[in-house]
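Excluded from the complex is one protein chain; the other protein chains are retained at their positions.
Labels for the chains are A and B, by order of writing; each one numbers its residues from 1.
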Amino acid sequence: MPEWVLFWTVGPIMVAASLTLLFARKAVHVAAGIVVVMVGLAAFYIQMEAPFLGLVQIIVYTGAVMMLFLFVLMLVGVDQRESLKETISAQRWIAFFGAAGFATLVSTTVLRVTIPHGSLTATNNAGNPNVVANEIFSNFVLVMEILGLLLITAAVGAIVLTQVPKLAPPRTQRVRSEERVKHHLNPVNKPMPGVYARHNALDIPALGPDGKAIESSVSRVLKARHQAKDGTQWRAGIEDKEAGDA
Amino acid sequence: MLSITWLAIAAPLASAALLLIGGRWLDRWGHWLGVVASGATVVFGIGAFVGLLSRAAGDRAVETRLFEWIPGSTLHVDASLLLDPLSVSFLLLVGVVGTLIHVYSVAYMADDPRRRTFFAYLNLFVAAMLLLVLANSYLLLFVGWEGVGLSSYLLIGFWNHKPEFASAANKAFVVNRVGDVGFIIALGLMFSRLGAVDFTGVFAAAPTASTGVLTAIGLMLLLAACGKSAQFPLQSWLGDAMAGPTPVSALIHAATMVTAGVYLVVRSAPIYAGAPTALLVVAIVGAITLLFGAIVGMAKDDIKKVLAASTISQIGYMMLAAGLGPVGYAFAIFHLITHGFFKAGLFLGAGSVMHGMDDQVDMRRFGGLSTLMRITWVTMGLGWLAILGVPPFSGFWSKDRIIEAAFVGEGIKPWLLGGVALVGAGLTAYYMSRLFFMTFHGRQRWTEGQHPHEAPALMTVPMVLLAVGSAAAGLALAAGNSFTTWLEPVTGARIEDSPVLPTPLIMTLTLTLVALGIGAAYVQYVSRPVPVKAPVASIATIAARKDLFQDVVNAAVFQYPGQYITRMLVFVDATAVDGAVNGVGAGTARLGEFIRRFQSGRVRSYAAVMLIGVLIVAVLVVKGGA
Partner (left out) sequence: MNPFDPVLPMNPMNYVVLASILFSIGAAAVLLRRNAIIAFMGVELMLNASNLVFVAFSRSLNQVTGQVFAFLVMVVAAAEVVVGLAIIVAVFRSRQSISLDEPAEMKG
């Protein structure tokens, strides 16, 4: 396929997707848009005879970095709707003129020059990853090592930053059990589904030895949310012999 | 012998420092240390005198370099002493009179708990005065000049627990300061126009300098002399300076400090030689002051104030003589020496009278003391006759010569100056006789419970010695014109000009006026009873009692305008200068407040600014490269 077809198809899609960054309300939409941009970029890389880089783009950037973004989004509140009303005066104008100005400046300056149509087919003779690897391990070894150091530092830093200092000793099982006894609560576990139960989901009550449902086996949260089921269809079907006889 | 004369300054200076720092354990014998230090100056003075005498008459200007004082390139001044007849005469005068007054003060200040400090100040004064007269440059002289001003301030305000005494000291210092401005301007003119400040350099450059410069320097030096010697128009401080203890009045305000002005004028003879206008002004100032002092002295009832007015008048005579040029320089100094003796003697006598009358100063409360205070009566009598100019006492030899010299000249000048000098002689006779008769003769007008008694020996002996000087010094110095010849290397050769009136006529006129003055005072104050309260009198008397309104004039012309200017300047300083300085600070603070508003704390604003910065840099890069 001629290159320009790929360019002029994927290019506008990428620009449109990146505009969600500016205009979408929900953060998850923005993340989706960025993923589209990154995949498009991977397509470009492969087109430009850098297949290794294109695959790394998908695996690392889209697969790891964006997923990381989504995880954190879940953590901090995925359904926050952001109001698009701007609070700082003139911020919109500065952003618009700054960004548009920069793009115009770079574009017009750059379009005055022509660069040659190169081709990496010859260089990639031994295979693109091989060539890239040769380049890294001969000319950029020191950089690579330092970047390794950087990654380690980043990982350690992330752990340190998200550490919550312990303010009290951990509540072990023993401590919890002692408290239950002290407060006259039920010291044993919650009831198991029971011998006669036919279902062990959280929202189906457990059955006692008499076949009746034990109410305390379903979490009261589920009850409050009206997500608990009464589970009559999974009762054991035990007949009460004494009740059956006359 | 001559090279160690600087010890004459160092000894009293060291003694003063020791007495001030020494503390109370020096109280018992500190005053004797002061007396010994003062006596040492006499020893060095005699040594210097003998040393000069042993040289030939033309070789009697000895400069002793002490140390390099200002090692500049254009202004290079060494601290040196100049020993010549004029300075050694003063050295002896200050030494002898000073030591006698030191001895007197031992007894006079016996009851004062701060006597040690008093002697420290007296020694300081002696050191400064000797530095003044022995300096070889105007700059070093000025150091001594300021030193005597300081000592005068300290001594006048010695009893500063009384506010009026403290303000009298302030007045003396401030009026002196006005004169000092003249001195500083003269120093500046000397340095810029004549290129030197030491005597040798100035006097060498004087003949070739322009008359205008010399006149300016002469007038400025006259202003300085008026301040220090209490001449018109800066005479107002001397009367109030009597607030100090009597030995202070005797030493400083009779014999030595107030004569420093005359010394300055006589020393600057080469400058005045090229500025006849300035010299004439000196003579006129002397004549005016002469009459001023005499008029004021006629009406005062405070014995010390009469003597102060008399000092003003007598120094007027000296200034008049100095203003006559080479004709009168030597006589000015002669009269200065004799005046030193008899005026100091008169002041010490007044102190003795006050001591015997429980510190009473009102002469209307004296009377009939001649029998009870014999020694004082005799010594003061000798001083009285000397100041009147009665032969053969010392005043006759010096004052008469001045009156004669005043009659020398052309045109109306000798008649005016001579006439004023004659009239002044008569007035002097009148008021000094008034003082003498009111104090010692007539009826006893004492207050209740007064027991007048003679002073102790430590006080009477100096008085006697000074009386001997008053009586005999004039004759001794005038014999064979020895004193004027001795001074010739400094004052120039004696000029034998004849006065417009023949000399015997002048002498007769003088003595007649003196006799008339004595007679008038006798009639008024011995024959008639003296009222105890000052009687209501004519306008002239009232004016004279008020020092011819000198304080009113000073206040109106100088004090109030000066204070007004000061207040205005303070206002300008507080609003304009402080406003400008504080305004810079306030402006900077406001600028900071303005810039502070850019720190909003919001990340996105900072990001916006960064984006704009990036854009600007990009534009510059593109423009630079294109």
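Just so we're on the same page, contacts are C-beta pairs under 8 Å (C-beta built on N, C-alpha and C of every residue); 3 or more make two chains touch, one makes a residue touch a chain.
Predicted model only: the values in this text are computed from it and were never measured.
Listed by label, the shown chains that the missing chain touches in the whole complex are A, B. Among A:V60, A:V175 or A:L222, only A:V60 touches the chain left out of the display. Remark: the omitted chain is touched by one listed residue; of B:K162, B:R374 or B:R602 this is B:R602.
Only one of A:V106, A:V175, A:V195 or A:L222 touches the chain withheld from this view, namely A:V106. Mapped onto chain B, contacts with the missing chain fall at residues 596, 599-604, 607-608, 611. Touch with the hidden chain on the side of chain A covers residues 1-4, 7, 11, 14-15, 18-19, 21-22, 27, 30-31, 34, 37-38, 41, 44-45, 48-50, 52-53, 56-57, 60-61, 64-65, 68-69, 72-73, 75-77, 80, 82, 86-88, 91-92, 94-96, 98-100, 102-103, 106-107, 110-111, 113-123, 128, 131-132, 135-136, 139-140, 143-144, 147, 150-151, 153-155, 157-159, 161-162, 164.
Heads up, the rule we're going with is that only the chains that are shown with their structure count from here on.
Of all the residues in chain B, the ones that touch chain A in their complex are 600, 602, 604-605, 608, 611-612, 614-615, 618-619, 622, 626. Residue ranges on chain A touching chain B, taken from their complex, read 88, 91, 94-95, 98-99, 101-102, 105-106, 109.
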